[in-house]
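And then chain A:
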Amino acid sequence: MRKALGRSLGRSLGSAALAVALLTGLAPHAALAAKTDVTIGMPLEPPNLDPTGGAAAAIDEVVYANVFEGLTRIGPDGSVLPALAASWDISDDGLVYTFSLREGVTYHDGTAFDAEDVKFSLDRARAEDSTNAQKALFAAIASVDVVDPLTVKVTLSSPAGNFLFNMGWGDAVIVASESAADNATNPIGTGPFKFVNWVKGDHVELGRNPDYWGEPAQLEKATFKFISDPTAAFAAMMAEDLDAYPNFPAPETLSQFEADARFAVVIGSTEGETILAINNGRAPFDDIKVRQALAHAVDRQAVIDGAMFGYGTPIGTHFAPHHPAYVDLTGQYSYDPEKAKALLAEAGHGDGLTVSLKLPPPSYARRGGEIIAQQLAAVGVTAEIANLEWAQWIAEPFKGKDYDLTIVSHTEPMDIGIYARDDYYFDYHSDAFKAIMEELNNTTDPARRTELFQDAQRQIADDAVNVFLFELAKAGVWNAKLKGLWANSPVQANDLTGAYWED
Partner candidate 1 sequence: MSLLNVDKLNLTIGRTPILKNVSLTLGQGEALGIVGESGSGKSLTALSIMRLLPHGSTVGGRITLAGEDLSALSEAEMCERRGRVMGMVFQEPMSALNPLKTIGDQVAEAVRVHGNVTPREADEVARETLNRVGLPATRFPLSRYPHELSGGQRQRVVIAMAIVLKPRLVIADEPTTALDVTTQARILDLLKRLVAEDGSSLILISHDLAIVAEMADRIAIMKDGAVVESGETVELFRAMQHPYSRMLRAASTYVSRRQRRLQASEGHDAPILDTKGVVQEYRDGPRQLFRRAASFRAVDDVGFTIRRGENVGLVGESGSGKSTLARVVLALDPPKAGTVTLDGADLLASRGPERQALRRHIQAVFQDPYGSFNPRHTVARLVAEPFHLDEGKLSAIERRRRVEDALVAVGMQASDADKYPHEFSGGQRQRLAIARALITQPSLIVLDEAVSALDVSIRAQILDLLADLSDRLNVSYLFISHDLTVVRAITDRVVIMQDGRIVEQGETEEVFANPAHPYTQSLLAATPNLERALAARQAGLEAQ
Partner candidate 2 sequence: MGSFVAQRFVSLSATLLAASIVIFVVMEVLPGDPAAYMLGLNADPAAVAALREQLGLNEPVLQRYLNWVGGFFVGDFGLSYTYRVPVRELIADRLWVSVPLALMALALAIIIAFPVGIIAAAKRNSIVDAVIMGATQLGIAIPNFWFAMLLVLAFSVGLRWFSAGGFPGWDAGILVGMKSLVLPAVALALPQASILARVMRSALLDTLHEDFIRTARAKGLSSGQAIRHHAVRNALIPVMTIIGLQFSFLLAGAIIIENVFFLPGLGRLIFQAIAQRDLIVVKSVVLLLVAAVVIVNFTVDLAYAAIDPRLRRRAP
């Protein structure tokens, strides 16, 4: 580090004139013409850069599709596209997937990609001592067999309708056995960008991979800068320190950007079902009337307006509205404080309730929590707010089921299956729902699958498991000249493959 400082001292003395110009306040990028680099803002810094070893969305947001690729990948519209697997065959019983791999793919360190790497990656992810956060994705796999260097056969123990989609997750990317151990700090993948450096606490820098197997990226350099503070993010965008902030954390400022010709604001969809989660196992919420009362007490539109400045789509169940199988159930529990009071009275809580409302850090939760607390107060439910850090949130409500109410956005795609989990933090147990899920897993017929999805949606809405609030919007702000960024967020990623600057 000291050496680096000395080096840069020499360099900067050499370019003292430029430095003086900088000090006197010329904006550094005013002088540059055709831009080939991009600086992307992100709210959270990834703890490490290995998508197979950590759950943090921030990891995928940096490396997914940029540095690492899986057998399949998820397109901007949520569809499953071929990636390292050029094509695949599925056996009629839905149990055997045979992937044909692309030729001539190399890792960034020059080693070749082949079927052994696929077997290594999948076996590693599902191994006993695996630290893969999404081990469930691989639960269906019975065995992985290398047929030849460019063919892999994956055998499932039971049919899995969404197996190809699962293989497109960041947690299922293909890594090389040689470099896998160091991926946390020095990720080596097959993607169009390779890792350059990481200034901890500030930014990660990627550079174009000239040897990419597909169409090379148009950008030469991409920097992901971590700015969690919404004010700082706002200031950095306004000062043009950032070129894009795909998931802007302060919706209240979007009107500012919209009014400014330098910026484009793009509102897209995410897979984030934002819910007021209820501890179904704890009195008085084990009484469906109380849960229904809560659902009637909450004015979703007011929450969207108040917390998200109108960005977001109301939902009536745990499903993404842009999905074809979505059922609009928002009318089932309309905003009706009187009815909520009546239901509470019926349940024997006419003289009020005091409950805890534990909120994780994101502003949808903190702001939404404040608004919902006041809405609940209007029907006689006193919600005592406790703001938690993520770590505490995971320890208390999520793992310990130590909560009454909480607000969180479930951002994993197609995750309605969590309602079938027995030990999940909702503490919701429904044999009817489990039966639907069971059948869904064994069904490959698309029409039937849609029906089952809709049954599942209705089931949890009928049971008023949680208060379903809204689908999180993706509010992207970027420089008006920057093109090719994803508007929607079917997976947590900033795929820069197609990004370019327009003159």
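With respect to how the candidates were assembled, all candidates are chains of the complex that A comes from, given by their letters.
The working rule: a residue touches a chain if its C-beta (ideal position, glycine included) is under 8 Å from a C-beta of that chain, and two chains touch if they have at least 3 such contacts; residues count from 1.
Model, not experiment: these values are computed from the prediction.
Peer 1: Which option touches chain A in the complex, given 1 or 2? Just the number is fine.
Peer 2: In this complex, the candidate that touches chain A is number 2.
Peer 1: Any idea which chain A residues touch candidate 2 in the complex?
Peer 2: Answer in residue numbers: 1, 4-5, 7-9, 11-12, 15-16, 19-20, 22-23, 25, 27, 45, 47-48, 54-56, 128-136, 184-185, 199-203, 225-229, 231-232, 235-236, 238-239, 241, 361, 389-392, 394-396, 398-399, 410, 412, 418.
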